[in-house]
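A single protein chain has been removed from this complex, and every other one stays in its place.
And then chain A:
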Amino acid sequence: MKSLRRDSSSDPHTANVTSKIFVRSTKSGKVQKIVRELYLRQDIPCSSKLCSTCPSVAPADANGNIAPFVLSEHPAGTTAFPRGHYLVPDTNALLNGMDLFEHTGAFYDVIVLQTVLEELKNQSLPLYNRLLALIKTDEKRFYLFFNEFRMETHVRRGQNESINDRNDRAVRAVATWYTEHLRAAAKKGKKEKTVPAIVVITDDKDSLRKAKEENVTALSLTDYVSGLEDSDRLLDMINESREQREVKGARGEMFYPEYYTMSKIMTGLRAGTLHQGIFNVSPYNYLEGSVNVAAFDKPLIILGRDNSNRAISGDAVVIEVLPKDQWKSPSTKIVDEEAVTKNDNPEAEDNEAVVPERERKALQEEVRKAHGKSTEGRPQPTAKVVGVIKRNWRQYVGHVDSGSTGSQASSGRRQQNVFVLPMDKRVPKIRVRTRQASELLGQRILVTIDAWDRDSRYPTGHFIRSLGELETKGAETEALLLEYDVQYKPFPKAVLDCLPAEGHDWRVPASKEDIGWKGRRDLRDLLICSIDPPGCQDIDDALHARPLPNGNFEVGVHIADVSHFVKPNNAMDLEASLRGTTVYLVDKRIDMLPHLLGTDLCSLKPYVERYAFSVLWEMTPNAEVVSTDFTKSVIRSREAFSYEQAQMRIDDPSKKDELTESMRTLLRFSKILRQKRMDAGALNLASPEVRIEADNDEVGDPLTDVKTKAMLATNSLVEEFMLHANITVAAKIYSTFSQTAMLRRHATPPPQNFEELISQLSKKRDMRLDVSSSRALADSLDQCVDAKNPFFNTLVRILATRCMTSAEYFCAGAHAESEFRHYGLASPIYTHFTSPIRRYADLLVHRQLASAIGYEGEDGRAIVEGVMTRNRLEDICRNINYRHRNAQHAGRASIEYYVGQALKARGEKLSANGVDGGIEEEGYVMRVFENGVVVFVPRFGIEGVVRLEDFVLKGDSALRSVEERRELVVRRESDFDNEEYTLQVSDKGHPDQGMSVELFQRVTVNVSSVKEESGRGAGKRRVRVLILGAQN
């Protein structure tokens, strides 16, 4: 019997054909062997501007152009490579040092291999995306080299060679090829002296050794960076976790249980024994997390570090429900990481346990409670984290914990471990190795988490950059924007190129024959005006009303025609869809669209002609809609009012002109519309909002800038008509795009969300809350009044709002029609149409509406522009929902910060003897914990946690400084009644001199801004609320 083995080496055709074989497991459980043929080529360019051969062979596109070459002719040199160098990083180098590669001070002219890129994609998707972004930018000169497709650099995997070894070999092969290739090219061009070195960056020891043998220049990331200027700062940016793991791998003391294997998780998820959800940490107790899963109607509670097993707030985790005897009730205690783990030493890890005694104690008391008596304390299912599907780690803003820098902080450049306390309290402190500890103290810094291993109590991370000194406006604002992932960089050139060339001189074409007038109605004669907050520059909407001969009225809402200027899928549109919304901070606005459009060309400024998208109704005097019309139009606003101005004009009986009359009509109609909406069951919700009017006067009390939002009739006028327009448009686009209409819904909250509030109300105030429908809820909320306490109703509304789900954008095909309902507005269908300058959703809706009414636009493409695939739309919805939420949080945080600053400024001005006396205000108890309460101060719209020591009792009213009060904590004792929501605070041994507070109670508080003077977190400023006494 003869055996044959085909020998392919002699066949000339096989040299450039090879195949890649791998196993693919599909979602349905199929396992396939996949064979991909690779046809190797020789025309993939090296992309170095030094090379004279590649430009002649590089493949050209259809127009005969070849891609511009990326790598510089004169790459930067270092002391080691005076003639300049190109970098070839391997996958690990990118994993460990992506921040370095993004750094603008170094790391130019980098050759990114296809092999490396693919490997990176498998290991970390976020890093992969960051690398792609780097390759796209021109300034860093990153070149993606398709080494697997080039014949000379393709590497066949040898027998018994691991994939890693093969990939490392591929990296070295590329380095070798580049060296020879460039040398040959230089020889041709007689520039031999200038050939740059090819430097492989790898942290793999084996690869470094082999590189030496093969005569390839290779350096570890650390060695390379050490040779650069400013190396101390750069070295801090290397991901340390891998190295460390190698060092201490042998010790093997594990603090956390291991995660389940992927297959075990998948089996469990399919079988329903494990659940998947997003891990959320309680803002009051860092040891308590919760996960919402489909199988349970209440969130599952995750208590303690052991159970949360290295999950960080925001991670997508897999959890296992614990046996029933371990079920507990949610925490009734405020537990702050800063307070509990005060003395941890970041360097010493040897004798630390996962759950130190202090933490265990904090938890144990709750277990006792769980087995307590009745409804409120009924244990809830608890769970433990057994796996992480997706880490949602981002970059965190924080500051170095001064207590952790140790005594040798000043001893110079030694590398040491410090703890960074993230601004977000739900994120545990991060252990960071740094050589610049002393400089970073007192700075706002940006760090990232690299890993959280089983043998480390805290996650390890590395430093990225400093934002500036704590408390400075610039640093704090940037911190805020970073924390809420707001894109605040200036618009890139590609976006600005999309603006009309005329700039501010752009005008509506004078001639009606002009193409710009095509399909537009001339509404310049109408008496249109806009009503906005004072100082508003981006005017989205304007209104008009006029009587018709038949006794009815024509009412029009005119919205800035942004879609005329922002064409789909150009750079500006993509940027806007990413930003999603304009973010308003107290002293800053981060625009979604470039300034020129937002505040000028689109803005419906008075006295000038502007393009608009108009919704026109014919209404009976009773505000019944007779007919609706949508049209693109040209308008000329007669006046831009502020709410106050409009109100005054309406109220002024001497004004009898047409414009004022039309506003009076609008006001009258708006009241009818509002009543109708209320009758339908719309909710009047409240959120604790204050407004900051920053007029920068240095004299006087800074706190006067802080104003609670006043509601004028004209506010509601505009609001009603916008709601009405939105609803009308929603119905229209849904009728045309039954699958892809961009809509907004507010899901009916599940009744169990209200359980706690209902029981609190019935117990404390004997009030009933009916949550069976929005109508019933609205009515019962109206009943929740306390004659002696006018704010009580608002308080209940705030609390009720928190029980609800948040509204969201969605694509019509994603839900059944019955689910479209907007609960809060009691409207069966809703969308956002009226603010296209500041919201991307509105812009999309504009395109859809234009398409729905058959508007063709200048180039006849408008009909197509409204059409979108559902997938794309769902992606956009996901993004803008996220951006929207973040924008709200950022705005709120900005106000909070401003209030703190105003308090501080006031304190500095008024304090006589260096001690800030604070300001006395009314507050309301919102939540009662075992060791403190949460008080809401409506004057400033802030919520403050009041701990035991911050209850001012009779004996200690003189003690005001933070340190003095802190000493009180050991003397305090409390008696907490979980059932009655009361907390009795007293000094030990003097129960008669105590103070008792209960839920919903009005208390007198002292609000001040204090700075931690010593100990941990020194230099950190916070708003402190002291309870002075209870009011009836």
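Everything below uses one rule, namely that a contact is a pair of C-beta atoms (placed from the backbone, for glycine too) under 8 Å apart; a residue touches a chain by one contact, two chains touch by 3 or more; residues count from 1.
Going forward, contacts and distances are computed from a predicted model.
**Student:** Considering the UniProt annotation of the chain absent from this complex, which name among "GH12598", "Protein MSS51, mitochondrial", "S1 motif domain-containing protein" or "Ribosomal RNA-processing protein 42" applies?
**Tutor:** "Ribosomal RNA-processing protein 42"
**Student:** Among the options A:Val31, A:Ala62 or A:Val970, which residue touches the chain absent from this view?
**Tutor:** Of the listed residues, the one touching the omitted chain is A:Val31.
**Student:** Going by the contact rule already stated, which one of A:Ile21, A:Ala294 or A:Val970 would touch the omitted chain in the full complex?
**Tutor:** A:Ile21
**Student:** Tell me which residue among A:Asn129, A:Asn215, A:Thr273 or A:Gln1031 touches the hidden chain in the full complex.
**Tutor:** Of these options, the touching residue for the absent chain is A:Thr273.
**Student:** Tell me which of A:Leu38, A:Ala67, A:Ile163 or A:Ala494 is the one touching the absent chain.
**Tutor:** A:Ile163
**Student:** Applying the definition given at the start, please give the residues of chain A touching the unseen chain.
**Tutor:** That gives, for chain A, the contact residues 1-6, 19, 21-25, 29-31, 33, 35, 157, 163, 261-264, 266-267, 270-271, 273.
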